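Before any comments, here is the structure.
With one protein chain removed, the remaining protein chains of the complex are shown where they sit.
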C-alpha cells in the first residue's frame, strides 16, 4: 500500500488536519474581508478609494490601518509563518511510516493548538496564553522535521 | 498506477497549474527587484544604503516606501496568502482520484483566476474586479479542501 493514500490511516489523519488548516487559513482571508466591510476601512491600495458598488462613498480615511482589521492580518501572518511548514514536515513524516497513535496525536494536536491560538488571538488574550499555544504547534513541526531528517539520513 | 505520478492526467493538470503558480510567485520577487531598480528606492534594510556596485550613490530617501514597489509587495503577499493552500488542497484533491474534467476545470481555473488577479492588481483596477477574481480562486481552494476532508473522513 502506498503511504500517500487515503487508505493509509496515518495519511488520512494528516489529510484531515491539513484540510482543516487550509480551511482555517482561507477563513482568515474571508474574515479580513468581513472586518473591512464592518469598519468600512482598513484598505491598502489607492484604487480602493474609487467609487464602486462595494464602496459607494469613498473616504481617504479608509486607507488608514484599523486595529480590528490589523488583528486579523496578524493572525493570518502567523498562519503563513506556520502552516506551510506543517504541510511539508507532516507529509515527510507520513512517509517515515510512523506509529498511527503518535501520528494522530501530532496531527490533531497541531490542528487543535492552531484553532485555540486563533481563539486566544482574536479575543485579545494575554501574550503568555498565545505564546504557549504557538509553542505547542511549533514543537510538533520541529519533531516531525527532525524525525524525517533522521529517517532520510539513515 | 500511483495517483501522484505524471502518468495520471489529473496529477499532470495539477502539476501544470502548480508549476505555473510557482513561476508566477517567483516572478513577483523579480518584479520587486526590477521596480526597486527603476525607482532606485523602496529598500528596507539600513545596510542597503551602503555604497556598492548596485547602489553607487546611496541616499536615505531610498529607504522610504515607494508605491510602485509596495504594489508588487502587496500582490506578492496576496500570493503567500493563497498559493501554499492551493498546493496543499490540490495535492490532497488529486489523491481523492476525482473526475478528470472537473479537476482540470478547478486547477486551470485557479491558475487563470490568479493570473487575471495579477493583471487587475498591477494595473490598478477597481477593488470589485480584484475581489471577484480573488473569490474564484478562494472558492476553488475551499471546494478541494472540503472534498479531501470528506474523503478522509469516509
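We just call them A and B in the order they show up, numbering each chain from 1.
Everything below uses one rule, namely that a residue touches a chain if its C-beta (ideal position, glycine included) is under 8 Å from a C-beta of that chain, and two chains touch if they have at least 3 such contacts.
Quick caveat: nothing in here was measured; it's all calculated off a predicted structure.
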*chain B residues touching the omitted chain (full complex)*: 2, 4-6, 12, 15-16, 18-23, 25-26, 28-30, 33, 43-48, 50, 52-55, 76, 80, 83-84, 87
*Given the full complex, what residues of chain A touch the hidden partner chain?*
2-4, 67, 71, 74, 80-82, 84-85, 87-89, 92, 95-96, 121, 124-128, 131, 138, 141-142, 145-146, 148-149, 151-153
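Note that in this section only the chains that are shown with their structure count from here on.
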*Taking each chain's centre as the mean position of its Cα atoms, how many Å separate chain A from chain B?*
17
